[in-house]
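In this view, the complex is presented without one of its protein chains, the others remaining in place.
Right, subunit A next:
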Amino acid sequence: MIEISNVSKTYGAKPVVDGVTLNLPVGGLTSIVGPNGAGKSTLLSMIARLMPMSAGSVTVDGLDVTKTPGDVLARRLSILRQDNHVTARLTVRDLVSFGRYPHSRGRLTKEDLHHVDEAIAYLNLGELSGRFLDELSGGQRQRAFVAMVLCQNTDYVLFDEPLNNLDMKHAVSMMRLLARAASDLGKTVVLVIHDINFAAVYSDYIVAMQSGRIVCQGTPDEIIRADVLETIFGTPFEVHTIGSRRIATFY
């Protein structure tokens, strides 16, 4: 379980994340939603120790993220940020292989290679595996990075806007894949996501943030309601039930 207690991040006097206390359940797919500047990505970065917190603490399975050695944590928790820029000339396969680094320290065993092949196949990157990253489109590169993170094979996987740069077809298959990783492989997947309907359809749990605080949390049925969404985003919503799915329109 990821336990976040009283976590704050302030720049000068301005709090970006303001005393957040939150327990993220084990298993399933949790989405963090909210308007721009709500502190979602900052919170995610602090959980993954990419950013120091001003106050509070985060534990993953009881391990304090700021005190646990990096390599121990790297076998439990991985994160993919939005803007991934690599200067080195790497092939897709090279990149995905880096996911095994916490396990093998750069000397790939047979088992590691198996994981690499699996991750490449899982994201349909087979044909691209020999291509260099700078020869790929934004969406293809995004998939390669997701493959790397999955290859790391951690119980907790965090994604900061994984649908960026993806067209509708790939966005849907990415969300299906992440949901499948949660349901089939038993991983705990946490996303920061902007598309409220993707969150509604695929999440098991939704956390809504606004101005650095949690405004509400619950199952999609509890969150995807016109009045709740209006308080979160500050714009009028209509919620329709199509099939068994609740779809919000705000256009």
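Note that contacts are C-beta pairs under 8 Å (C-beta built on N, C-alpha and C of every residue); 3 or more make two chains touch, one makes a residue touch a chain; residues count from 1.
By definition in this document, contacts and distances are computed from a predicted model.
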If you look up the hidden chain in UniProt, what protein name do you find among "Oxidoreductase", "Cytochrome ubiquinol oxidase subunit I", "Gluconokinase" or "Iron complex transport system permease protein"? "Iron complex transport system permease protein"
Absent-chain contact - pick from A:I79, A:L177, A:V190 or A:V228: A:I79
Would you indicate which residue among A:I2, A:V17, A:V33 or A:A48 is in contact with the undisplayed chain? A:A48
Of the residues A:D71, A:E222 or A:E238, which one touches the chain left out of the display? A:D71
Of the residues A:D18, A:D94, A:D112 or A:E161, which one touches the chain left out of the display? A:D94
Interface with the unshown chain - residue positions in subunit A: 48-51, 69-75, 78-81, 84-91, 94-95, 98-99, 101-102, 105-107, 130, 149, 152
